[in-house]
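Everything on this sheet refers to the single structure shown next.
Of the protein chains in this complex, all but one are displayed in their positions.
The block that comes next holds subunit A.
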Amino acid sequence: MEGGVVYESGLNLKATELRLGLPGTDESEKQTTFNIRNNKRPSPDTVEDCGSSGSSDDKHGGHETAPAAKAQVVGWPPIRSYRKNSFQAKKIEVETGIYVKVSMDGAPYLRKIDLKVYKGYPELLKALENMFKLTIGEYSEREGYKGSEYAPTYEDKDGDWMLVGDVPWDMFMSSCKRLRIMRGSEARGLGCSI
């Protein structure tokens, strides 16, 4: 059964497919574990013979193999990521991101995602499925995530645990504090029809 769901905006999922860079397929996982290493070492002949002329034009612009926007070199300047992130991460969080922790029953460690990255529930659920390698299935107002072993739940501002999908997406984004993917057996209570 398709589209028995009610969401705010009509979404053409294919058209809005986002490249999230979250670990999912092996390919993306390899990328994310080391996705900062975009530095293809400049081939030896681009490291020019600087010579003694030392002209006044700034040399550092001339060695890139990348076009106009200069590619950042990995590990340069030599500042530990922790320190770099201390100033960047906050900026990003405040200006653009809503980061929430995601836990899954039985998984040894938690993940963190940025809710702002998703346009709606389908993307979010897809991302969670990819992240934890499971199927959550489709939401129905009456039966929750029936048919799936797992149910995505979230803790809202009041500290209550809610089923993901019940409230409009925007309301969800502003009230969600953290996510928990519950085992089906525990979640059944939430999904039960009245």
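Definition applied: a residue touches a chain if its C-beta (ideal position, glycine included) is under 8 Å from a C-beta of that chain, and two chains touch if they have at least 3 such contacts; residues count from 1.
Please note the rule applied: contacts and distances are computed from a predicted model.
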"Response regulatory domain-containing protein", "NADH-ubiquinone oxidoreductase chain 2", "66 kDa stress protein" or "F-box domain-containing protein" - which is the UniProt name of the missing chain: "F-box domain-containing protein"
Residue numbers in subunit A that touch the chain omitted from display: 30, 33-34, 36-37, 41-44, 47, 49-52, 54-60, 63, 70, 72-84, 86-87, 90, 109-110
